[in-house]
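Report on one structure; see the data block that follows.
All protein chains but one are shown in place.
Just so it is clear, A, B and C label the chains in written order, and each chain counts residues from 1 on its own.
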Amino acid sequence: MPTEIVAAEGGGSPCEARCANEAKINHECGLFGIWGHEEAAQLSYYGLHSLQHRGQDGAGMVVKNGDVLTRTKGPGLLTEVYNSKMLAEMKGTAAIAHVLYATGGMKSSTAIQPLLFHFEQSSSLAICHNGALVNSKSLRNKLEEYGSIFQTTCSSELLAHIIKRSRLVTFVDSLKRALSQIYGGFAFLLMTKNALYAARDPRGLRPLVLGKRGDAYVVASETCALDTVGATYIRDVAPGELIIIDDNGIKSEFYTSDKGMALCGMEFIYIARPDSNIEGVNVHTSRKNAGIVLAKESPTAGAEVVIASPDTGISAAIGYAEAAGIPYEIGLIKNRYIGRTFIAPSQNLRKRGVKMKHSVVRSIVEGKSVILVDDSIVRGTTMRHLVKLLKDTGAREVHLKIASPLYKYPCYYGIDTPSPKELVAHKRSAREISKLMDADSISFISESGLADAIGITHNNTHGLCMACFNGDYPTHLQDFAGIELK
Amino acid sequence: MPTEIVAAEGGGSPCEARCANEAKINHECGLFGIWGHEEAAQLSYYGLHSLQHRGQDGAGMVVKNGDVLTRTKGPGLLTEVYNSKMLAEMKGTAAIAHVLYATGGMKSSTAIQPLLFHFEQSSSLAICHNGALVNSKSLRNKLEEYGSIFQTTCSSELLAHIIKRSRLVTFVDSLKRALSQIYGGFAFLLMTKNALYAARDPRGLRPLVLGKRGDAYVVASETCALDTVGATYIRDVAPGELIIIDDNGIKSEFYTSDKGMALCGMEFIYIARPDSNIEGVNVHTSRKNAGIVLAKESPTAGAEVVIASPDTGISAAIGYAEAAGIPYEIGLIKNRYIGRTFIAPSQNLRKRGVKMKHSVVRSIVEGKSVILVDDSIVRGTTMRHLVKLLKDTGAREVHLKIASPLYKYPCYYGIDTPSPKELVAHKRSAREISKLMDADSISFISESGLADAIGITHNNTHGLCMACFNGDYPTHLQDFAGIELK
Amino acid sequence: MPTEIVAAEGGGSPCEARCANEAKINHECGLFGIWGHEEAAQLSYYGLHSLQHRGQDGAGMVVKNGDVLTRTKGPGLLTEVYNSKMLAEMKGTAAIAHVLYATGGMKSSTAIQPLLFHFEQSSSLAICHNGALVNSKSLRNKLEEYGSIFQTTCSSELLAHIIKRSRLVTFVDSLKRALSQIYGGFAFLLMTKNALYAARDPRGLRPLVLGKRGDAYVVASETCALDTVGATYIRDVAPGELIIIDDNGIKSEFYTSDKGMALCGMEFIYIARPDSNIEGVNVHTSRKNAGIVLAKESPTAGAEVVIASPDTGISAAIGYAEAAGIPYEIGLIKNRYIGRTFIAPSQNLRKRGVKMKHSVVRSIVEGKSVILVDDSIVRGTTMRHLVKLLKDTGAREVHLKIASPLYKYPCYYGIDTPSPKELVAHKRSAREISKLMDADSISFISESGLADAIGITHNNTHGLCMACFNGDYPTHLQDFAGIELK
Partner (left out) sequence: MPTEIVAAEGGGSPCEARCANEAKINHECGLFGIWGHEEAAQLSYYGLHSLQHRGQDGAGMVVKNGDVLTRTKGPGLLTEVYNSKMLAEMKGTAAIAHVLYATGGMKSSTAIQPLLFHFEQSSSLAICHNGALVNSKSLRNKLEEYGSIFQTTCSSELLAHIIKRSRLVTFVDSLKRALSQIYGGFAFLLMTKNALYAARDPRGLRPLVLGKRGDAYVVASETCALDTVGATYIRDVAPGELIIIDDNGIKSEFYTSDKGMALCGMEFIYIARPDSNIEGVNVHTSRKNAGIVLAKESPTAGAEVVIASPDTGISAAIGYAEAAGIPYEIGLIKNRYIGRTFIAPSQNLRKRGVKMKHSVVRSIVEGKSVILVDDSIVRGTTMRHLVKLLKDTGAREVHLKIASPLYKYPCYYGIDTPSPKELVAHKRSAREISKLMDADSISFISESGLADAIGITHNNTHGLCMACFNGDYPTHLQDFAGIELK
């Protein structure tokens, strides 16, 4: 496998030379697109900014100025890529934009989207996406046989090749045919000089919403991006839908009839921003509800205080405390200043008590029976560390309440999951996990409890995808067939 | 007045995005010192890191290796100043370290502490401090008359000059005499090849604590720094005390008999970290208590939800909700990715609805009577913006609960206060402020309520300093005599 | 046409100031390849470094470690892209490497070579090249019709597509067929896990040499790179030749029978380094000889001193002075510290006498009849400025001697020429140019004089290409047919 290292660009002083290993499965990432506004680049900047939590490894946009598509991009946070001079120079009335979450420790500058293709015979094409395909490998093999050359493993490049091969009369026909050949969880934004295209996968695994700001149309991964740019929410893009936005307005088509909702549960549990709504459900509220459900499903007698694992467990902890009638307190502090350039303490110093990242508020937990709430446990490393911190500081008992079911199976739709062996819930019972965490007890919300908290029915082809909890994947898993999961 | 601009190399593109809270009123530096540990620089790094909230404009340390004192320093966050290679090269068994909060828009590299003086005839002297003096100007005038030259306006340089002039037989005698000549709120750390010295002002306005880690002694502005480096808390340094730490252990002396506690109230309200204890009182708990007191002093009939101004109002909001029996919710989200390089939206875009920094969770506040809790109001700009955001998103009523009294008077002891005219509570009643904020009501905690919440009696020479609320300053104000405050 | 701007991280403060000559006409990239050495990346770094004069806009290399090809690259000078840590981590026994001269004001990170293609079904392929093709557009059109997608306008990407389409049994057969379909002036280096391939165009327009260092083979654009890495020169690669280097040694093939030497004259005149030899001819010597020929062809009676336009005119000036028996002096000083971040003086300051870049040694030229020698005149801007400087400082007469003929026609083979309208010799006689320069006279070397100086016969298909002087292009100009040149 070829790998790539890109010197931090422009850098005699590469802040951090980034080692780039191109991701094999794709990632959550965030998308923003706008058509019909004089300050398209500026609004894309603020839209992307509100989606920064979906990816911090790179940012880019393609802006349309008349017939010309111009790309800008760079590694790191949005604020590291763009400065005010650049932004001021990016004139245009439409744009598609992307923040990258790169899997693995390695990050490639060629993975930074959008991609921009330009053709001698026709106009340019910009593409970006989030999510992951399950038949990427099969499709690439076939295309290479026909003479295609790939420079990345990016699904956006793959889609461009399929479109190019489709050769139907209109671009929209070629695009629909291409979309019908890819399987997985995804959202795509495409732009030519003529139109902006937004597509969501046939199961609606990845979210995508549509809004309006004056005469301009906006598409984005989450509603918080609409709020940020002052746009009004119209509706979520439907599973299997292709929306076409041009100067005449908006058109909706479906590229497949095999469609049905199986929205990713982890978007509610962990990924999306609390102030976003997905399919009409507020994310913070769904989390708080999960805490309430947990308090009912798994009460702990004698518990004196409820604390959250900051920041992801806060909503559920508030719900739990409220429902259980136990005071909610700030018992753990997360240090905000730990960034990329923080120097982690040596193993030796850590052993000898040097702490990083989390601190305990001693007076809150000392001598008490503590409920610690978190959204999920994946590897379990942090949770184990937190339990130890609490006990070392004098907590009498630590009871863990997890606002999602046991995370047992890999996600093939864009959530960056470690290998099954690294999942703490892989082949372990709750009791075994509790012991491993050195906790006094652990409780996970039930699948039905979680579905109730969110308020969306769950089953494979309607409602929620909970494949990572139960292994029931809502699509065929072409490239991964025969992989033993259970 | 001469000013200084230092070419910030690479400053156009700070690698490290800051997720830090933006200060409402400003912090006043942090101190860390250690004597007798093989990894003095490493521990100072982690100690400073836990004090980063006290200053983000510069960081530095002087490390003692044998008889040699070596200084390192730089502008910006600790993680911007030090990299692992530098840190690894900083050998030594003792250190004093500093994080800078720089006042004014201009930030000078010469203001970054510690200062290091070296003499042809004797050993080197390192000094750093936090806080502010009230007779700085008078002393400098006198020293200049005698031929002294100043390169900065830094109090550490001033103290060095006074020590140098004292010419008593021992360094400790000269230092004590020098300390007895300065007035204000301060903590000083000094180091020579022979010892580390820690001094706290005669009113104990600025905090300073002492701890132990094995055979090593640690001094720091807050107990959270002791916890971070795995040190055990011994006690707070006393007002007017000078502690001398050398290879024979620790000695305590007093440099003045005119002493008495008047601890800065704002340390509890806003500055210190929630997991720190000051004079035995936990900061988070004092804030939560303030919320409880507020709920009792100022109930609001019909309020449906309690939300906090993130992050500073959270502890008090939890207390308020608990005492009032109203649900605590996350109604406002603060964007973590706004740092130095964020491009603020143009006035035009802001007017047209582009939001930055804060977002509202619509489903939490829409149609509701909302209690919004914050720790304090200084200029009032942010609060006014938040009320507008909430009302625009559909809040029916917004009632403000402020966990400190009206902030009316400048601080001369190290809190960077705007000029009286910029203080929203300057010559305004609570009712007028409420109107200005466009809120439905506003309540401030009473002075006695705050003292109860903290659990420390307050009066000028014993307990708490509340001069910023009531204008009763616990020291003479030499350089500021005759300034009209009320 | 889509363009791309890449956020140059840290670009506001390039650490490395450039002392580099500013190009008058521009260079066209440099190539270095090595096979069979344990320190392939290190040697490539030094090899590239000696070719830095051929391109300062980017650098990259692909290193082969076992079967894995790894790419590193970045914008700017080699020393800005690589640091010692990166270099130390680049293990491998073979490499191809490239320094980029980017045309246009816009510099794209995607233009930085080598390109690296990886295929699901076979091994990876790395490609880099210099020079330019004359049928690039035609080929791309055809390939796009067949479904190919291009992400750059880079000829290396084009060649990859043609190879991929060739589908002959062996890679070498596909490569030879692909090379036989492209026309222009070029050198290509390719590498797979099995071999390194080096190809030179059928007219030998661009130089490429072969050397040996112990058991390792080295290919490079110029012999100075062989000297730098301690390799011994074997021979120049022949026009139309494809050299294949693998663990069994070296093989030579020809991919076309239509071949014949037409070596680019500008390589001798301006581009190559003085210590390089091309086809056995030393570059400095050819330039000095040109000065000698000029002195014979165009003597100036009464001239008192010979000075050079630094640095490009120095070799010829020495030759002129020697042949004419007139003292050679340093009359013009070029400032070495003018780099990317130099702030050019305002128009206003320049008018009022603020000088940059060049200074005159007054005592050398004051009151004298001066011979000023330069290698070539393209736009004439610098020369006009130098004549003014000399006259302003008191030179009595300034006679220009140019060591190349009148530069009248664009180059299609890789020299970045301005548009004909910007060429000072376009539709202007020498007399008109002299007047425009405000010189007392101007002389250009004759074509035959230049050929004599170099010692290579010149005609279209044998010897030298002088198309930029006489418009006789040694290849068909497919994409440019019908463009009026004269």
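Rule of thumb we're sticking to: contacts are C-beta pairs under 8 Å (C-beta built on N, C-alpha and C of every residue); 3 or more make two chains touch, one makes a residue touch a chain.
Model, not experiment: these values are computed from the prediction.
Chemist: Out of C:Ile244, C:Val360 or C:Val424, which residue would touch the omitted chain in the full complex?
Modeler: Considering the complete complex, C:Val360 is the one touching the chain left out.
Chemist: Among B:Gln56, B:Ser124 or B:Ser443, exactly one should touch the missing chain; which is it?
Modeler: Touches the omitted chain: B:Ser124.
Chemist: Of the listed residues C:Asn141, C:Asn194, C:Ser252 or C:Thr341, which contacts the missing chain in the full complex?
Modeler: C:Thr341
Chemist: Which of these touches the unseen chain: C:Leu69, C:Ala290, C:Ile318 or C:Leu423?
Modeler: In the complete complex, the chain left out is touched by residue C:Ile318.
Chemist: With the missing chain put back, which residues of chain B would touch it? List them for me.
Modeler: These residues of chain B touch the chain that is not shown: 1-11, 14-16, 68-77, 79-83, 85-86, 109-110, 115-121, 124, 137, 140-141, 144-151, 157, 160-161, 164-165, 167.
Chemist: List every residue of chain C that touches the chain not included in the displayed model.
Modeler: Considering the whole complex, chain C reaches the absent chain at 10, 12-21, 39, 42-43, 45-46, 49-50, 52-53, 77-80, 82-84, 87, 213, 224, 227-230, 273-275, 277, 282, 284-285, 288, 314-315, 318, 322, 327-330, 333, 335-343, 345-346, 349, 352-356, 359-364.
Please note the rule applied: only the chains that are shown with their structure count from here on.
Chemist: Could you classify the chain A-chain C contact as same or different, where same means more than half of all interface residue numbers appear on both copies?
Modeler: The interface of chain A with chain C is built from mostly shared positions.
Chemist: What rotation angle superposes the Cα atoms of chain A onto chain B, in degrees to the nearest 5?
Modeler: Rotating chain A by 180 degrees superposes it on chain B.
Chemist: So the centre of each chain is just the mean of its C-alpha atoms; given that, what is the distance between chain A and chain B in Å?
Modeler: Each chain reduced to its C-alpha mean, chain A and chain B end up 37 Å apart.
Chemist: Taking the mean of the CA coordinates per chain, how far is chain A from chain C in Å?
Modeler: Centres of chain A and chain C (C-alpha means) sit 47 Å apart.
Chemist: Check each residue of chain C and list the ones that touch at least two other chains.
Modeler: Answer for chain C, listing residues that touch two or more other chains: 9-11, 13, 15.
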